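Below: one structure, written as structure tokens.
A protein chain is absent from this complex, but the other protein chains hold their places.
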Amino acid sequence: MSRLRCATAFVGVLTLALAGCGGVGGGTGSGGTGGTGALTTMGFGLPDEIATTRVDTFRRASPDVELKITEGAFDEQQFLSAVAAGNPPDLVYLDRKLIGTYARRGSLQPLTDCVQRRKVDLDQYRPAARQQVTLDGTVYGIPEFYSVRVVYLNEAVLRESGLTAADVNLADWAALPALNAKLTRVTGGKLTRIGVDPKIPEFLPMWAKANGVELLSVDGRTPHLDDPKVVEALTTGLGLIRGQGGWGRFSAFRDTFDFFGAASPLARNQIAVWPMEDWFLNVAAKNTPKAELVVKPFVDRQGQPLTMASGSAWVIPKGARNPDAACAFATTMTAVDTWVAAARARAEARRAAGLPFTGVYTGNVRADERIFAELWRPTGNPRFDEAVQTIRSVQAAAFSMPASPAGAEFDKAWYGAANRVLAGQSQPAEALARAQQEATAALDRASR
Amino acid sequence: MGTATVPAGRRPAGVVPARRRPVRPGRSPSARREARWAYLFLAPWLVGFLAFQAGPMIASAWLSLTEYDVINEPRFTGLDNYRQLTSDPQVARSLGNTVLYTLLHVPLVMVLSLGLALLLHRVGRFQGFFRTVFYLPVMTPAVAVGILFLLLLNTQDGLVNRGLALVGVDGPSWTTDPDWILPGIVLMSLWSLGSTVIIYLAALQNVPRDLYEAASIDGAGRWARFRTVTLPMISGALFFTLVVNTIASLQMFTEVYTMYFGNRETQNRFNSDAATFYVIHLFQEAFQFLHMGFASAMAWLLFVIILLITLVQMKLGNRFVYYEGDDR
Partner (left out) sequence: MSGTLLRRLPYLAASTGAAVLFTLPFVWLISASLRPREYVFGTGFLPLPFAPANYAEAWSAVPLPTWLFNSVLVGVAAAAAVTISSAWVAFGFAYFRFPGRDLLFGLVLATMMLPFAVTMIPTYLIWSELRLTDTQVPLWAGNLFGSAFYIFLLRQFLLSLPREYFEAARVDGASYPQLFWKLAFPLIRPALLVAFVFEFKASWTDLLKPLIYLRNEELFTLPRGLKVVLDRFGYGGEQQWEVVLAGSVIATVPMLVLFFLAQRHFVEGIATSGRKG
């Protein structure tokens, strides 16, 4: 008997706890600018001088704040457990594409006040980044880095096949299979060189956009996954991979690549043409300065430059105990002077090590302008200098995946479709139709 | 207390002794005192059960009737989540994968572990060394196991396919071919069978030697001794591992999660029906899609499925398992 009562009482307490912790009010600002007290962060780490220099800048600017950085990448369970218990960190560092979902659920504080108080000019952030931290006109995050995609070409391989960089035209989809066939190499039944890597599924949104359609409407609510133009984009990518022996062989070969080392596929001539994030230029400059690397913009089917941008942002969860200091931290970390100081530290470190400085790409236009005006010097390697200019030139031509109330489910739907097609389980049209259904259901549910 | 010496030949080999007359839980004072003591022994578990098992279980049962995103208060939606369970094809697919995995994993682990345990039982003083070797994979952090097997199972350069090539077999695409992802996961799971081996070994050590001697005198051959002495005497351990491994396989999560879902990059790259196990789908619903209510309903469905399977196993187990101190 008593056991039962005890259990009931216990569940009662629990229910109260659940309900009580469900809606936690946001902290109210006390008007200070630098902030005081303890400040806890989640999802951030201190891997390099870019991070440490900026954190030091904040410590100097706000000596009264007791900063506690819990290192490690953002983790959903960690974050949600803390939110459920009404004990969230003051600041969270996460991928910008996650902001839509959390903001829609009301777990993030609008930064309107913070931005006003700290006199932050939102125009200094790149539009593609700003779009990802804004939901229905309200800003929920301060953008950090800004990563774009460009096309890398290995001229040594091109020359071997009797081609030049000018012969590689990603606007002409009809000619891609022939180009791919010329560049691909198979030795003894094994794929030993990738010709053209479409980077599907990851870059499917960029191929679709090149074909004139976005996977998700700008308001993040209507998927366009079954659009014939998306089907065409996926079919084109699939064709390139089939031309290299199919997905199993292709991805197994690519999995053995070490893009970060001196024995990168670029150095070993294992790949000819591939779109990839801009950071690879930094890595290549460090590890393979002699490589015959050419960087071109990714282009749409009319030949216009096009790129997809992504990156992280700082957000302040509802229930944060120290939103003032959090606001000070987020805005200090992303201020122009702070970025420039961090870039200077990196430039000095690189030069001390006898390596070229290839720049830092932030979500802050003005910071980038100063970094490249004040710190960046031609390295004496025209290939890398030209590449830097190319990357800078495409940054304005960027789009990003819009903030969506069901971002994770949306991603799962189209990644799943692309993977089924690559694995040969499904045809592009059929797979994308199923993805459209799944995405529509998820978005409907999230918008209810 | 004491060093127990049991009269030899007390138990006839391979014959289950006649069951003792059941002692009715009667109303005698001694029975009541015994029951009081029993509850005293059970007390720690009862307290923990109420606080950390029953509470959260009931909470999850209640949450399964709500829409709950962890961030906002739960909203009561009746049986909506359960209706959706029956119509969600992902649930059926992931359940199918999980059951198939269990049907492959459990028998393989039991047979291989028994084989290894019988080997180790006979290697004398080297046993400690070998036992450690087989247990070693179990102690490797799951993250390392996941990374390791992604590389070992690589189609082109992986150790597994290189080994297969040595015997003239052209290995499959373990990590990308939907038909081979599950077998690849089973292969990985077999690397960590050390726990089961250790349980069998401990059980084998507990088989009294006099039983074998008695059986030998009766003219039983090696196979007959195994069948009439070893198997009945370790049937408790076999049964234990059957039940526990089944429960664990149906909840398979960590290794597959680290291998194919460990971070967003791998998650998206390997996102496929073939690697989606039930608890992984549940986990995504709960923490990535913020459908904690639906995830709770999924958990209760799994709970009921496991419960039914275990009950069937227990029923069958009672017929085959031999307990020395059996008094029921």
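By written order: A and B. Residues from 1 in each chain.
As a working rule, a residue touches a chain if its C-beta (ideal position, glycine included) is under 8 Å from a C-beta of that chain, and two chains touch if they have at least 3 such contacts.
As the structure is a computational prediction, the values presented were derived from the model and not from experiment.
Taking every chain of the complex into account, the chain not shown here touches A, B.
Set against the missing chain, the residues B:G78, B:G124, B:G168 or B:G219 yield one that touches it, B:G124. Contact with the chain that does not appear here is found for just one residue of A:S81, A:S161, A:N269 or A:Q425, A:S81.
Interface residues of chain A facing the missing partner chain: 13-14, 17-18, 21, 40, 42, 45-48, 68, 70-73, 75, 77-78, 80-82, 84-87, 89, 256, 258-264, 283. For chain B, the residues touching the chain absent from view are 1, 4, 6, 8, 10, 23, 25, 31, 34-35, 37-42, 44-45, 47-49, 51-53, 55-57, 59-60, 63, 70, 116, 119-120, 122-124, 126-128, 130-144, 147-149, 151-152, 157-159, 162, 191, 195, 198-199, 202, 205-206, 208-211, 233, 236-237, 239-240, 243-244, 247, 251, 253, 263, 265, 279, 282-283, 286-287, 292, 295-296, 299-300, 302-303, 306-307, 310, 323-327.
As a working rule, only the chains that are shown with their structure count from here on.
Centre-to-centre spacing of chain A and chain B amounts to 39 Å, using the average Cα coordinate of each chain. Taken together, the chain A residues at the contact with chain B in this complex read 3, 6-7, 10-11, 14-15, 18-19, 22-23, 73, 76-77, 80, 83-84, 95, 101-102, 105-107, 190-191, 201-202, 247-249, 251-253, 255-256, 318, 406, 408-409, 411-412, 415-416, 419-420, 422-423, 425, 442. On chain B, the positions that touch chain A within their shared complex are 46, 50-51, 54-56, 58-59, 62-63, 69-74, 150-151, 154-158, 172-173, 175-178, 263-264, 268-274, 284, 287-290.
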